[in-house]
Every structure is written in structure tokens, then in C-alpha cells.
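A single protein chain has been omitted; all remaining protein chains appear in their positions.
And now, chain A:
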Amino acid sequence: MEPSRKKMRMTLRSDSKKSAVQPLLKLPKLPLLAQINVIKMMTPPEQYLLSKCSKRTCQMVKTSMPKNNSHEIWVKFGRDPDFRICVIVQYYLKIAETIVLIHTDIGKFSSEKHKFFCDLFKAPTEVYAIWPKFDPRFDKFPTNCAIRRTNLLEYR
């Protein structure tokens, strides 16, 4: 009995020491200007992951986005090199001349997710698709999406 009790006490002590050394930082309790600054300084994938934490953080990310921007959401389709039957859908954010990968999905293209990205990054809702053999009639691509450009990434 004695050794196990001892062990338990040691674990508790090490945990409490850890939290005493580094208290966590309450982001929602910071001044609003600082909250917006923090989010603006994150990379787009970090902003996306933060928006998935709660409705409030999602709203915070939207608030931090500039109104008049040149953001575009581009979608690239591909196949998993190991499992050829798996379709990979990659969502990119294009800011001026930079393209940043935000998120990768396996399976179908989701128009809801695309709309979420457009809404989050204040980008137009048209689908900018990048696919070498793009076919809008493909069953994994809903036909209700407006298709503006194709194969854009291939030229870069």
C-alpha cells in the first residue's frame, strides 16, 4: 500500500508544479484590440483551427479579417498516392501572390466546408478549382457550385 500511495503523491505534485510555472493565457479576457492583433498574426491554417474551437472564436476570426481584401479560396483535387481510390481535397487561401494550404480533406468535396472557408476569410463564394482533368459532372463535385477558373495552380 505504502509505495503506491507515495507514487500517487509524486504525480500530483509534479502536475501542480507544472501549472504553477506556466499559467495559461486567457485570450478572451484580453482587450479586443489585442485579441484581433493576435489572430491577425496567426497563419491562415492556425486561424482556421482557432475558428473550429467555438462559435465565439469563429466570430473573432471573422472580425479580424480585413473587409476589402483580395482573398480567394482555391480547391485542389487529387488522389492519395498510397490509396489511389481516395480523393484528396485541399483548400487553399490565395492572398495577393501567395497561396497557403489551409486544410486537407479525404473524400468528397464539401460545398458547406467551402462556404465556411469563404465566409471565414471573407472571400467570394465562387469555387476556384485546380484539377488537371477537371470535370464538373464528376459525382464527387456538386454541380450547384459556380466554377470560375480551373488549373490555376498548374501554371505557377
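Some notes on this structure:
In the analysis below, contacts are C-beta pairs under 8 Å (C-beta built on N, C-alpha and C of every residue); 3 or more make two chains touch, one makes a residue touch a chain; residues count from 1.
Note that in this section contacts and distances are computed from a predicted model.
Name of the non-displayed chain as stated in its UniProt record, restricted to "Skp1-related protein", "Exosome complex exonuclease RRP46 homolog", "Glutamyl-tRNA(Gln) amidotransferase subunit C, mitochondrial" or "ER membrane protein complex subunit 2": "Skp1-related protein". Touch with the hidden chain on the side of chain A covers residues 21-31, 33-34, 37-44, 46, 49-50, 52-57, 64-66, 69, 95.
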